[in-house]
Structures are given as structure tokens and as C-alpha cells.
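The complex is shown incomplete by one protein chain, all other protein chains being positioned as in the whole.
Naming follows writing order (A and B), and every chain is counted from residue 1.
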Amino acid sequence: MAKKEESTAVETTKIDAKIPAGPLAEKWSNYKAHQKLVNPANKRRLDVIVVGTGLAGASAAASMAEMGFNVLNFCIQDSPRRAHSIAAQGGINAAKNYQNDGDSVYRLFYDTIKGGDYRAREANVYRLAEVSNGIIDQCVAQGVPFAREYGGLLDNRSFGGAQVSRTFYAKGQTGQQLLLGAYSALSRQIGKGTVKLYSRYEMLDVVVIDGRARGIIARNLVTGKVERFFAHAVVVGTGGYGNAFFLSTNAMTSNASAAVQMYKKGAYFANPAYAQIHPTCIPVHGEFQSKLTLMSESLRNDGRIWTPKSKEDAEAIRAGKKKATDLKEDERDYYLERRYPAFGNLVPRDVASRAAKERCDAGYGVGNTGLAVYLDFSAAINRLGEDVVRARYGNLFQMYEKIVDDNPYNTPMMIYPAIHYTMGGIWVDYELQTSVKGLFCIGEANFSDHGANRLGASALMQGLADGYFVLPYTIQNYLADQIQVPRMSTDLPEFADAEKSVSDKIKKLMSIQGKKSVDTIHRELGLIMWDFVGMGRNKAGLEHALEKIKEVRKEFWSNVFIPGAADNMNAELEKALRVADFIEIGELMARDALQREESCGGHFREEYQTPEGEALRNDEEFSFASCWKFNGEGEEPTLLKEALDYEFIHRQQRNYKA
Amino acid sequence: MDKTINLTLKVWRQAGPKAKGKFETYKIDNVSTDSSFLEMMDVLNEQLVAERKEPVAFDHDCREGICGMCSMYINGHPHGPDGEITTCQLHMRNFNDGQTITIEPWRSAAFPIIKDLMVDRGAYDKIIQAGGYVNVNTGGVPDGNAIPIGKDIADEAMDAASCIGCGACAAACKNGSAMLFVAAKVSQLALLPQGKVEGAHRAKAMVAKMDELGFGNCTNTGACEAECPKNVSISHIARLNREFLVAKFQD
Partner (left out) sequence: MWLIDSSIGRKLVMSITGTFLVLFLLFHSIMNLVVIISPEGYNAICEFLGANWYALVATSILASGFVIHILYALYLTFQNMRARGAERYAVKNNQKGVSWSSQNMLVLGAIVLGFLVLHMYNFWFKMQFVELTGIHTGDFHPADGAAYVQQLFSNWVYCVVYIVWLAALWLHLTHGIWSALQSLGLNNKTWLPRVKVIANVISTIVVLMFMAVPVYYLLGCGSGC
């Protein structure tokens, strides 16, 4: 309590993102032309650990193995194909301009920067847009069955935040198909023996020797054994930390533990407050609920979002006296089309989510909780026919019907925002290297490309860009200096210490033998996060959240109950280890949200909004990436600021109205 | 809306791969019919933890029907009695008050039990590693539109590619055969010009690996297709047979 009002310590250490000099469009080419490379004979002698087998992890592991590096790949599930990238539905962006609608690398870059509310690094985003086209080519070559036109060419659809059709898709299962593509490339290398796969393993610590990452400590989830692994460099692609909210669209094993361990070993954690709330999820409907299901953003191509115009109608619907279909056209408020005529239902996710919350808070929400809005396909069905709608979204409609027991062809879907993606993550420089040498971070786990808000169909793009086309280059610039370093023994004291700290933590957790289950405490944390660090944040709420999270931490470390033994498969222990880290992340999110006294993208501070309720940025004071440096258990972390200098783009208030 | 039901669960419990397993019976009350099957299992596990007992181990991850991690053989069906979905999307409204539900792990010699309802499906990964890919390295590939692919062909490839590798096909098959899984991948890549190039080699390599790993022989019962949560058609098995036989006769 005493520390509550104390302002966060701020260091003015210059953070060097190592952005190459030169014009924006030439930076990446220049970098590649001048970076150091490793010759084939030396590649064989270099070990690289890749943690995670999602789009980023699998593509990086496969690409590096193809180049000749010796790769150790860790997977938390039973197979690399299960990584949560598989659940991405809608599509992947690329600046191909196949539709001749005026797209270009620059426009994709610009849309991404703007979509991120001018809080991303120009050079990184430009590179992302630049390599985007190669990703499509690569995936097609792997046999990814993208949707095609009758003429045999690739088809596109539109996504939020763009006025061009640049999204490539494979039914409503684009993430699955891209991941299976990367998985097949990875499997090919596993078959060849260039990648050694460790499935059902969870990374629990990173081993740092003389300031460089040299390996990890991982727990075999089947035997419970804690094991040590050496490598010349460590790459982490373990996804985001959205599960700190308990209910999110993430998978059950999606966790932040690898990120938190990196943070504790000296990697900065950047922009933790930037979490994306996805506007089109199936609303919460019960206490037993374990996760929220996303309905693809692609649905907003043809679906129209509305609430009743009058509160009376909304109340009648909530009470079950009226149905959505009872309301006539002029009794419906298509609020996105009303507020944002230029982009309509295809505004970016943060804008759409906040608009839904605004309507529901104002009393126009539907569903029995009042926390839902309609996503209506009747206009599309009338225009295109049910068959076309079925062909486009059939699997999503089926999924909705199985969960909600309601037929979306006849009645509008009900949707509500839910935590989906975290733009924040481990800080990395242009080379995707963290502030710890030899420790790299890719995909959603890093913070690099999406600023304060990610556009739809950009996560797949970034994951694969990092894994296929960026990291395999940039890591060589580091590894070129490591060719003289022999493989180290895992008996070194640094390994022993790291393993001991993990084992001690496990022992401590097992010995608490309290009264609450892990999920109970996780749920408590999630409620705090959603209520105070969710879609609308304010100073008082965030300060309250910080207090509450402290209480949750205390409760967790004194009253959690884990049955079974540690030297065996133990799902409750696994969850407990993750929740311990979610508590840390939750606190860091609240802390970051508190210091960022502006609204931008997914971070909305209620104190900072325009009279129309739009996010109000403060470029004067907050044009930086906040980088949190760990100072030890129980100590306040230090805030470092990486200034975001916009050389090429003129920043303006985001406008999706005209 | 908020209807609840009371159930009796007969759950297979097995401490480890070598341990002897048996059914345990649990009562579970006030299960919301709006909850998913796995959420019902969560409630059961919370109940067990509250009684200081070990929860039931089962595989699950995305809980939206796409990762293929969840398994469970429920009342005689992989992924339960409802069609075209995985266990995580199975909802309790498919069950009646007072019903007894028997929950078993996948049973197939190639899927050994790890614990309780959790099995090792690594064999499927090994089959993919044997040839379920196109031999291309990163970079240096032609433009995505360089080779037009007919919409029908792309769509059929997509239908095959929608396989989630859950193992329900082998679990449902009285022969413990993995043909539908193998066929889905072989067929997807055989349909596309990018994969066709090495189609013969792929079919032989993947079938050889499948046989080596102890899966049974396909006798075309069609149980795999009937239980496949993604509705992958056995017509892909015909394509696999064709690819394989043509490849063998060319040798």
C-alpha cells in the first residue's frame, strides 16, 4: 500500500533497436547484404533451440534446419501440429495486389502502422510487408490449399482496417493450413534428423552463461523429469499471454511462462498493456465456461452488426419476450455503419470491440446477460443466397450452432468481445534478438510489429515472416561469432542452478497443500483482469487491480492445492506453474496500463478519449515502447523507453469514418 | 436455457502405460446442458481435486475443434455421439438426465495409453515425417499464381487437408487402420500440382511407415469417415490406393 502512489522508476538508458540506416524500402536489403553469415560446415556445429512449434517456431526450426543448423525443437503438446496457430480462421495478408485494387508493400505497411495506432516500429513493419508476398509463394509451394477463383488463381477477401482485398484464405481454417504447411516442412527435417523434436515438454527456464543464452530447462510433461538442454542460441516462439484473463480465445496450454522466465533472466518485456480484444466471439454464458470461442473476423465481410435502436426492444429481447427477427429494419441500429461510414463493419478490432462495449454499457445489449450484440447475415443471404454464404462460412456457422444451439442462417448470431491476442511481448531489436544476447523471440511472443493493435490476418503473416524469412537470416549475424564456441556441458553450474531453481519452485508449489484449486485462483485473477485491465481502463481501476493481484499472488502461494506427485504426469502442477507466471504478467499489464496515460489501439484509458468516444493518443509524451526490466523478486521493475521515431510516416489521429 | 442434468460417469483410469486400468464410476450433479463435454470433465476434476483425489488425465487444448488434441471414446463413439465435431465441441445437451456415460481412451495398438484417457499418437507424426510434405526449402519458390489450380481441385484438396490428426479414424476402425489419415495427406498433395511431382514416392513411403508402425489393414468399412470430426471422405482412400498401386506397378 505504501508504494501505491510511488511513480515508477524510469531509466533513460538508450535502447538500441539496431535499425539499419538508409531509406525505409532499402533497410532490409541493405541489412541482408551486409550481415554476417555462417558457412555450411560451421552450421552443422551450431545448435539452436527453438521453443514452440506454432507458425513462428515451426517455420523457424524448419528453415534453420534446411540451412544446416542443428535444431532442437520443443513442443508442449503431443505434436507440433497442435500449436494454437492452428485455430486462426480468417486469413493471411500479403501485398500481392492480385485483385488490382491498388495494394502495394507500402500500403500494407501503412495500414499496419495505422492499424497499430502508430505505436509500432516503422522499419520492422516495412520489412514485414516486404516479405509478406514470399510467404504466400512459400505456402503454395508446400501444398497449402488456398481458396482459388474459377480461373485457378488465388482468391482474396477483405479484413478490418484495410480498403483493399489482400487476405488469402483456406476456407475458415487458414491458420490450420498454414500451420500444417510449416509442420510438414518441420516434419521433413525431423525425418532427416536435422531437427530433434521434444514433444510434451515445457520450457521452465532459460540458462544464461556469461550474459548469453546457452540453453533451457524443460520439464518432460509425461515423466515429470526436469531436464537440461544446451544450444548456442535460444529462440522462443511460445505465443501470447492472453490466458492471464482465464477466459480468452487462447488454447488451454497457451501460456506466458517462457516469456516470464526470459523477462526474469534479463529480457525486457515490452508494452504488456497492449492486449487485443476481438469483437466477434461467442458471448460468455456460464460459470463453468473454460474458454471463449472466436468467430472469424472474415464474417464481418458479409455480416452486419447491430443492436436494437430502442432500449425497450433491447430489454424485451433480454427478457425473452422478443426475438431479433421481430425487429424491423428501422428498429435496428447498425452502429458501426452509422459511426464509421467509410469502413463500416470492417473497422479495426479495437474500434469494433469498444463500440460493442459502448452499446452494451448504454443498455442496448442483447442476450440474457445483455452483454452481446447481433451479427446478422440476413442481408447477405438475401443478396448472395444461402448456398454462397454456406460455402464461405459454413464451418463457422456449424461451430456456432453446436455451441449455442441456434441456427445463424435463421437468426442473427450473438457476439461479444473477448481477449484474443497480445501485441505486447518480449522486447526484440530489428534482428529479433532480446536484450539478452543469443536469446531470440519470434511470433506473438515478441512485441515487434503490431504496435497497440493488430489488424486481422496479420498475426499469421508476422509469425511466418519471422520464422521463414527474418530470423533464419538475423540469427546468423549472431551465430557467426559463435563458431568457435564448443558445445558446452549441461553439468556447468549455471545449468545446475537453473535446474535447481525450477525444482525448488515445483517443490514449493507441491508443499503448499492448501484449499483452492489452481483453476479457482486463475479464475479470480481473470475476473480482476477483465474488470479492470480489460477493454476500458482507468487510473483508479488499475491501482485497484494492482492491489487485488497482490492478494491473488499471496492466496496462490499460500493456499493452492495440487494433488499427485511432481515426478509424474501432473496436469494440476503444470497449470499451477503457468498461473504463477500469469500473476506476474497480470501485474505487469496493469502497471504498464497505469503508466500509459493515453489511449491507443487496444489500450483504452477512459480518461483519454475524444468527445465522440474515440481513443485519444498523446504522441508528445507516449510515443515510445515501454520496456520493463526485471529487478528481482518482490522489487519494482524499471521502465525503459524505446523512442518511436517516425521518419517516414506522418502520424495522425486514426480515422475510419471517412 | 439453464437446464441442468445429473449424470453417472464410468471413466477409464490407468496410472501409466504398463499399469492395469479399470473403470471408476463417478456421480456428477447439476451439469449445465450448455456446457461442453470437456467443461463437464473440468467440473468432475474440480470435484476430484476437492476430494483430494487425482483428477482424470485427458488431452485437450484449443477447445474449438481444430487442434485435434482432444480424444475420448464416449458411449461407443470417438468424440461422442454427435456428428462432425470433436469432443471439445460436444455439448451436454446431447445427453439426458440420469444417463450413464462411458468414457474410454482411444484403443489401438499403435496408440499406447499414457495415462487415463490420454494416448500417444506419435505414430501419426512419424507417418508425416516419412513423406507427408513437399520437398521444398524456404525461399526460391515460384509465384503463388504461377501455376493455376482449378477451384474444384483446390476445394477437394482443402477437404482432404482439413484432417486434424486426432486419431478418431484409427480409434473407430475395427481394424485399427490409419488409412483415412494417411489418405487425407496423400490425396491433398496428389491433387495439387506442387505435390504431384513426388506423389509416387510419398504414397509408398507413407504407406510403408503406416504398416511398420502396426496399424491394421483397411477393409473399407467406412467407420473412419462416419466418425471423422471433419468429415474427410473415404474417396481419398481410393485415391491413395490408386497412387500407391500405380507407383508400385511403375517400379
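Criterion: a contact is a pair of C-beta atoms (placed from the backbone, for glycine too) under 8 Å apart; a residue touches a chain by one contact, two chains touch by 3 or more.
What you see is a predicted model, and the numbers here were worked out from it, not measured in a lab.
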item: Neighbouring shown chains of the undisplayed chain, as defined at the top; value: B
item: Candidate in contact with the missing chain, chosen from B:Gly132, B:Gly176, B:Gly199 or B:Pro229; value: B:Gly176
item: Identified contact with the non-displayed chain, of B:Thr33, B:Ser71, B:Thr87 or B:Ser108; value: B:Ser108
item: Interface with the undisplayed chain - residues on chain B; value: 10, 21, 23, 73, 75-77, 81, 83, 102, 104, 107-111, 156, 172, 174-177, 179, 207-208, 210-211, 214-223, 225-227, 233-235, 237-246, 248
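The working rule: only the chains that are shown with their structure count from here on.
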item: Centre-of-Cα separation between chain B and chain A, whole angstrom; value: 27
item: Interfacial residue positions of chain A with respect to chain B in the complex; value: 59, 62-63, 66, 77-84, 86-87, 96, 98, 134, 136-154, 168, 170-171, 173, 175-177, 180, 183-185, 187-188, 190-191, 197, 199, 222, 249, 251-253, 285-286, 288-291, 293-294, 368, 398-399, 402-403, 405, 468-469, 472, 517, 519-520, 561, 563-564, 569, 571-572
item: Chain B residues touching chain A - in the complex, by the definition given at the top; value: 1-2, 32, 34-36, 38-40, 42-43, 46, 48-50, 52-55, 57, 59-69, 82, 84-85, 89, 91, 93, 114-115, 118, 120-122, 124-125, 128-139, 141-145, 148-151, 154-155, 157-158, 161-162, 164-165, 188-189, 192, 194-195
